[in-house]
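A single protein chain has been removed from this complex, and every other one stays in its place.
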Amino acid sequence: MVATRQSPPQTASDASPSTVPLTFGASRSAASTRPALIDCDLHNELHGDVLALVPYLSDRWKRHLETFGGRSPAGGFYPRFMDHREDARPPSGRRAGSEVAFTRSQYLDPFRVAYGILIPLSPAASQQNHEFGAALAKACNDWQVAEWLDPEPRLRASIVVPIEAPDLAVAEIRRRASDPRFVQVQFTGRPQEPMGRRKYWPIYEACQEYGLKVISHAFGSYGQPITGAGWPSFYLEDHVGPAQAMQANIISLVAEGVFDRFPDLKVISVENGAGWLPSLMWRLDASWSLLREEVPHLQMAPSEYVRRHIWTTTQPMEEPHQPHQFDEFIEQLGSLADHILFASDYPHWDADQPDEAFPIRLAPELEHKIYYGNAAALYGLGETQ
Amino acid sequence: MARHVVAQVGEIPPGGRKVVDLDGHSVGVFHVEGEYFALLNWCPHQGARLCEGRLWSGLEGDVPGDYRTRTDRTVIACMYHGWEFDLRTGRSVCEPERLRVRTYEVTVEPDHPSDQDGSTLGRLSRTNATAHTFPVTVEHGNIVVDLRRTPISATVLGTPGARSEGNIDITLIPVEGSIHSGGAI
Partner (left out) sequence: MTSTADTLRIATRPHAGNATELIDGDVHNIVPDTQALFPYLSEHWREHITNTLFKGAPETSYPRWAPTTERPGSELPNWRPAGSDLSVIKRDVLDADGLSFAVLCCTYAIDSLHNPDAAVALARAVNDWQIAEWLDKDERLRATVVVPTQLPAEAAREIDRVGCHPGFVQVGLPVRSSVPYGSRLHAPLWEAISRNSLVGAIHFGGAPGTPPTPSGWPSYYLEEHVGMAQVFQTQVVSLVTEGVFDLHPDLRVVLLEAGVTWMGPFLWRFDKEWRNLRRLVPWVKRAPSAYVRDHIRLTIQPVDAPPSDVHLRQAIEQIGSDEMLVYASDYPHRHASEPSRVLSVVTESHAARIRSANARALWRLA
């Protein structure tokens, strides 16, 4: 990192980056000496939102966009506190994260990212008009191929699908399945039904058929509140909420027997942190021990399904006030530590800096697994560097 | 080491800042309504370049809906996760007892020796009582930073795992200097 980062020349009166320390924790030179990493949550942003997809839309849907525009459930959006990281805006002035070249020079190269898994936050999944959502999803995936995957071999991508129209979603999955650079199918943080419900099974069936993972990325889909008790008032509450939403979806995936029906399915929780995993497993098992007759299709304790089928990314990593409690968390995970994947969330304001993402220094073996080995095993990416 | 000229008088306009490299350490020098502040350019959270963050007024409230803007306080919010630090003390707004960024004292020395102990100097002095602040002065039209007193401790700066345990004190360097009267201030 120290070696590769280019520091703009210092000017007299502005706040341009100075030479030392370099950006983003680089004062530690950690990136230059540590092994490469796999980043499981890297955002490729649509400059101008849906307008970036216009070149990839058919005339019919271009006309629709010009005439009606998109329609998503109104009233569910909390303005984010800050825009994307201010220093991640490319020199062109376009949106942060919207240019592969700048992502490469600011992030992939200096931070020794061996592979980055792209997760575009597109408007496709929340469209009330499902056909338009499908058209946007297809356009978004074409855009990912043309503007991200083709120019940058280290990138892998998530297939954007209209999740609330599973037939259309499956069609899009089939369209992409032959391109090995698409490694997973993307759900929003809160679909209209709990993720385990029968409605979504065709999507899981297709994922299993093609060996694709399923991810649920925090936020997105604004048709129902972020909580099980209605709409909170403040963005801070909205920003704590995804961990709760993801737990509800994991509970559903397990209880509804998705992993019994699709035993090869692998689900990744993205941008929900991970500190809640141990207590969720304990509670699942405790309730199941009494209520198991309601779900006779389950073949083993719920925590066992979690251990086999659920992965979580790190960011936003919990930061206990008492660091030794992070060690306890790791210890409680046990075998599930093999399912923790490093993720930065670059270039969002709440991104974790790769070399500063944990409140403690991880043991070397664990560090390697979280930063590289676990993701390499999950996605079938080679050991490198 | 030692004293560093960091800027010419008038070079940093009110509301402006300059980030400089002093003995291999990045320090931001801020000009806020006639006062100068200097802060280590390193966020104790995840090491972002703190001095590139936005400046805000202090903001306090007692009860829901109470947004009391404290224009007498200036905080810098890290451009990454928004952690706020008081520009004057370097203390975290959220956890002032636990977390602080190294600050430097900035003083302005007048052009003429006779002004040395005059009211102009007093007004511009940023003397801070805490042990971790250091003077920045301006001499002969130059803003001067003095690094003589405390070296940067690499362990404090560098070791993950040292973070968030007990008091986090990002120690920095003393800054001394003086600014010619007749400058922007």
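Each chain gets a letter, A and B, in the order it is written, and its residues are counted from 1.
We take it that a residue touches a chain if its C-beta (ideal position, glycine included) is under 8 Å from a C-beta of that chain, and two chains touch if they have at least 3 such contacts.
Computed from a predicted structure; not experimentally measured.
Peer 1: Taking the full complex into account, find the residue in A:262, A:329, A:358 or A:379 that is in contact with the omitted chain.
Peer 2: A:329
Peer 1: Touch as defined at the start, partner being the missing chain; which of A:148, A:259 or A:288 qualifies?
Peer 2: A:288
Peer 1: Who touches the missing chain here, A:145, A:248 or A:381?
Peer 2: Answer from the full complex: A:248 touches the omitted chain.
Peer 1: Could you tell which one of A:39, A:99 or A:319 touches the chain left off the display?
Peer 2: Spelled out, the listed residue whose C-beta touches the missing chain is A:319.
Peer 1: Touching the absent chain: which residues on subunit B qualify?
Peer 2: 45, 56, 59-68, 77, 81-84, 93-95
Peer 1: On subunit A, what residues meet the omitted chain?
Peer 2: Contact residues on subunit A toward the absent chain are 81, 189-197, 224-237, 239-241, 243-245, 247-249, 251-252, 255-256, 273, 275-276, 278-280, 282-291, 293-295, 316, 318-322, 325, 328-329, 331-332, 350.
Operating definition for what follows: only the chains that are shown with their structure count from here on.
Peer 1: In whole angstrom, what separates the CA-based centres of subunit A and subunit B?
Peer 2: Each chain's C-alpha centroid was found; their separation is 37 Å.
Peer 1: Can you list the subunit A residues touching subunit B in their complex?
Peer 2: Touch residues, subunit A against subunit B: 10, 12-21, 23-28, 81-82, 85-87, 319, 321-323, 349-353, 355-361.
Peer 1: How about subunit B: which of its residues touch subunit A in the complex?
Peer 2: Those residues of subunit B that touch subunit A are 7, 11-13, 16-21, 24-26, 28, 41-42, 45-49, 51-52, 79-82, 157-161, 163-165.
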